[in-house]
Each structure stands twice: as C-alpha cells, then as structure tokens.
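For this depiction, one protein chain was excluded, whereas all remaining protein chains were kept in their positions.
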Amino acid sequence: MTAIQIIFILSALVILGAAVMVVSTRNLVHAALYLVATLFGVAVLYAILDATFLTVVQVVVYIGAIAILFIFAIMLTRREMRDQGEQLNKGWGAAALIGLLTFGGLFMLLNNWRGVNATAAALPSGFDGVVELGTALVSTDAFVLPFEVASVLLLAALIGAVYVAGTKK
Amino acid sequence: MNPTTFAAILPEVLLLVLGILILVVEPFWKEKDRRNTGWLTFGGLLAILVVSLLAGRPGEPTSVFGGTIRFDWLGFFFKMLFIFAAAMTSLFMMDVEKLGRRGESYLLLLASTLGMNLMASASDLVMLYLAIETTSIPLYVLSGFIVDDEKSTESGFKYLLFGAMTSAVMLYGFSLLFGFTGTTNLYEIAAAVAGAQVSTVTALGVIALVLVGIGFKVSLVPFHFWAPDTYEGAPTPVAGFLSTASKAAGFAVLVRLFFIAFAKNGLAPDWTTGLAALATLTMTLGNLVAMTQTNIKRLLAYSSIAHAGYVMIGVVAFSNLGVTSVVFYLIAYILTNLAAFGIVAVFSRVAGSDKISDYAGLSRRSPWLAMAMLVAFLSLAGMPPFGGFVAKVFVFAAAVKSDLVWLAVVGVINSILGVYYYLTVLKVVYLYRMEGEAEESHPIPLTRPYGIALVVLSLGVLLIGTLFAPWFSASGAAALNLF
Partner (left out) sequence: MIPLSWYLILAAALFSVGLFGVLARKNAIAILLGVELMLNAVNINLVAFWRYGSLASIAGQVFAIIVFAVAAAEVAVGLGLVISVYRRRNTVVADELDLMKW
C-alpha cells in the first residue's frame, strides 16, 4: 500500500463518515459542520487527482461560501436550531432501502463497465491544468457559452434570492 | 465570430438585452407606473420573436460554439414557442397582485426563457445541465414569489426541493455518461454508444438516472408529485408557464437525448418499452385523479400530467412522424393550456377563488370569458375543430404506424376519460347558476392585457385545429432536422 493510497483511504473514511453524520445527526448546526468535513475530504481527493484549481475552488466557494450560507440559514431559522427531536420522517426505512438499492445498482453498473479498473496516465511534462481549464472556459471553440450563461444564472439567482428572502411585508 | 454563430444565439442575446433594459429602467418608474414593465416585456418579446424570425433562421444544421449548441430547425422552432409563451405569460402576470408590478418577476421570466431556449438547442451535457438549471431556478423563485401568501411560498419551496433532488440524480447520470463515453458532446456520445463502448445494461442504468430529472420536468408519473401542489400554490400565470413552456422544454431535451444519444446500437427497443409503460401510467393516473378534483388549478395540474402522457406516445413511436407529432402536440398544448390558466387567473383575480363550484354562472357573468373557456377546455378534451383534436390524432397515428396499436387504444380510452371531467367543468360554467344572486351584478371585467392574450390564444387554438397543414409541415421540417 502506497502513501497515496493511504491518503485516499483516510479521506474516503472522512468523507463517508462525515456524510453519514450529515444525514443522521439531530443538531442541524452539527450537520452543517460535518458537511464542511466532507467537503474538505473531497478537496483532498481533487488534490490527489491533480485538479489543483478545483481544490482551491472547493475550499473557497464550497466551504467558504456555500457551507457558511447553510450555517447562516440555520441560525436565521432559530427554532430549528434548538429542535432536538426526531429529525427523520416516518418513511426513513424505505429511504434507507432506496439508498442501499441505489448503491447496489450503481455498483453493478460500474462493474459492468470495462473501463472501471483504468489507471491514470502520468501527466505529460509541462501540463498545466489551470491554463487548459481557463482557455476552455473562454474559447469560442469550447465552453464559452456555458461560462457566460452561468453568470446569467447567478445574476438571476441573486435577484431571486434577495427578493424572496429580503422582502418585508 | 461569423454570422451563423451569432445567429445561433440571437434570441438569447436579445433576451439578455431585454432583461438588462428592464433592470435599468424599472427602478426609475414610479410605483403606479411599474405595471408598464409588463408591456415592456411583452413588446420586447414580440420584437425578439420578429427579429429572430427574420434574422435568426437556421440553414443546414450546424454545431456552433465548439459543439455546445446545435443550430437547427428543431431548436429554433422550440425557441420561438418559448418566447411566445413568455410573451403571453407576461401579459397574464401584469394584473396579478404583488407580481405584476415587480420588475423582478419579469426578469426571472426572461432568465427562465433564456434557459429553455438553450435547453432546446443544447447538444452538450455541460450546456444541457446548465440550461436545465437556468430554467428551473428562476421558476422556483417565481412559484414562491408572493412572499406573504402561505400557499405560494410553500409551492416554491416544494418545487425547489423536488427539483434539486431530481436534477442531482440526473446530473449523476450525466457524469456517468461522460465517464463511459469520454465526451460531453451528445453527437459524439451517440457515436460512442453506437460503437458499443457501453454495454446495454450500463446504458439502460444511465438512461434511468437521466429520466428521473427529465421526468420531473415534464411531470411523468412517478415524478409528478410536485405538480399539483406547485400549480395550486404558484401565482396562476406562473403555473401556466410551468405547465406549458417548461414542460415543452423538457420534451425538447427528451427527444434530443433519446433520439440522438441513446438511439443506436439496438438500445431503442429497450427504452421505448419502458417509456410506453410510463406513458400509460402517466395518462391513466393523471386522468383518473383529475376527475376527483374540486380545485380548478389542481384539475389542470392533473390534466397537464395526463397530457405529458399523450405527448410521450409520440416519443415512444420513435419515428420521424413521432417527433413531428410531438412538436405539433406541444404547439397546440401550449396555446390551449396557456389560455386555460389565463382564464383561471382572470377569474380568481375577481372572484378570489379557484374552486370549480364557484365557476357557476360564469357564462352570464362574462360570456366572453366563458366562450374562451369553452374553446380551451374543448381543445384540452380533444374535440374538433380545435387544436387539441388534431394534435391527438397525429400522436395516435404515429403510434399506430409504429405498430403500437395498443398504446393508441390506451390513449383513446384516456381521452374519453378526459372528456368527462373537462365537460363537468363546462357544465358548471354554462348550466349552473350562482345561488340566490343575480349574475349580472357580478361581472368579471377583462383588463386589456388579459383580453389581448385570451383573444390571441383562442384564435390560435382554432387556427391550429382548422388550418393545421402549415403547422404540421413546419413541425415535420423541425423533426427532420433532428437526425
């Protein structure tokens, strides 16, 4: 077992352990903090996968903005924060079954695909993922359109969120 | 950027310009003038429609922007439909309390329309996913737009929760599709699937995941739970937009995904069987539950679920005629259902109720509104000479031609079920009287925007039902472009 495999297994344990806590803990603030732990684990995976830019984005945007937004929302709905009662609905048994079946199904699906045991080629020398990504995002022969539309979406979401959350009577 | 590339996104660019115009102009208007934002949106959308028809027509199908979108008649046709539906919706929105005087609502409508346009033309998974979300997210807000109405907020909230969940499942399917084929371009994915890089089982698994998200958008059973609750609570014009344009956009994606990406390698018989079962379920459940409804918006919600089932018949037929009939059905359906929801909006604005029993005496309170309702509901029921009739005939014909006689029979039986509850509503409108009151003293005034929209839509429904040949050949041209 190589060092990189050990790092992978550790982060996988953190990711899954924290994820299970996210969906099962009764205290919502704790759930949000466990989400942060999961997100950190995923960031480590991105680093192992040589996706440096995504690692940074994961920490800055996902943890720094999205997870914090969750914590704000939980605090703004204060009554829920103190709610220590049962947090799962009555159908949680069925939900657990669906979750297990989904995992089983996906596992079979992946096993059925012959590329599943592929190994990664070494990065060619001089390969700069950030440059590639940046170029792809602004090139008219690649993904400039999604990039621009994403900004429209964010603007619309901003206006919408400000309206529904901000309007007083 | 060469002219074709620009023409391919002309409607989207213009929509964006209109949105920015509203964003800039609206704050300078005084409170009492804010309703004019609706006229601005309507006029702008009409102008976009005209300009696009003149300058943005596609030629031979081409891939532009690195293959992220495809510039063809199918996409163009759907785009024009969405812009038209948005124009009508903006008229319906103008006189709705707490919706019509807010610039934000029109802006969100435009953002959502932009997303739909891209859904219809996207040929890349990245673009497609983003387009679907750009459509949905503004609609979540619009459904929950009336912040001091309990039902509206809850409607937006439910729509969001279902939407977020189903789109995450669909996205997982997209990620597997990308992994298994090594590309995000739909046409390259098609080649990879045809080249048997992906086994049948794997492909069917991916299809199932993707179908969750699309099933949500077009409200197929069993992903329809959100529809009645959301339609009931959402502002009525928004519900109308959801049940027409948003659904049609879902079908545009469905057709492109299934007919392009999953068509090769003998996959089609497998998924058509599954979709035929879903179509049967959707029609039957939608119609049966619609019969028991007492709220007109819930009735229309279940009816729109049933209509998703009818459209699905055309998809299952898996032929050129099938796609043609889908496109044609959607034209007729968009016109008809927009009119139906518009009438409900007019009525509930004055009467303050969505109960079917409160429609008693409507034919005396407002003969013109009752007339519009007659046209819309008979068309929904599939009666000649209205658009809904011709549309149903084409869909069933497509099924019969593809040797799916049983499915056509199921569709016909369901149409008969449908006639029952549509006529029940019309019976209340025309035969029942308001209890102990003179109807003449409770008129239902039509404001100008409602009048314009309802006249346009009713005439449209009649026009499509009688002079259907040009529409049908246009649908056929769009369908041919898909392949």
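The letters A and B name the chains in turn, as written, and every chain counts its residues from 1.
Heads up, the rule we're going with is that a contact is a pair of C-beta atoms (placed from the backbone, for glycine too) under 8 Å apart; a residue touches a chain by one contact, two chains touch by 3 or more.
If you're wondering where the values come from, they're calculated on a predicted model, not measured in any experiment.
Contact with the chain not shown here comes from a single listed residue; of B:E60, B:E150, B:D403 or B:E435, that residue is B:E150.
Residues of chain A that touch the chain left out of view are 2, 4-5, 8, 12, 15-16, 19-20, 22-23, 28, 31-32, 35, 38-39, 42, 45-46, 48-51, 53-54, 57-58, 61-62, 65-66, 69-70, 72-74, 76-77, 79-80, 83, 86-89, 91-92, 94-96, 98-100, 102-103, 106-107, 110, 115-121, 123-124, 127, 129, 132-133, 136-137, 142-143, 146, 150, 153-154, 156-158, 160-165. Within chain B, the residues in touch with the undisplayed chain are 125-126, 129-130, 133, 137, 140-141, 144, 147-148, 150, 153-154, 156-158, 160-161, 164-165, 168-169, 171-172, 174-176, 178-179, 182-184, 225, 229, 285, 289.
By definition in this document, only the chains that are shown with their structure count from here on.
Chain A and chain B have Cα centroids separated by 31 Å. Residues 1, 5, 9, 16, 65-66, 68-69, 102, 104, 107-108, 111-112, 114-115, 118, 124, 126-127, 130-131, 133-134, 137-138, 140-141, 144-145, 147-148, 153, 156, 176, 179-180, 198-199, 201-202, 205-206 of chain B are the ones touching chain A in the complex.
Residues 105-106, 108-109, 112-113, 115, 139-146, 149-150, 152-153, 155-157, 159-161, 163-164, 167, 169 of chain A are the ones touching chain B in the complex.
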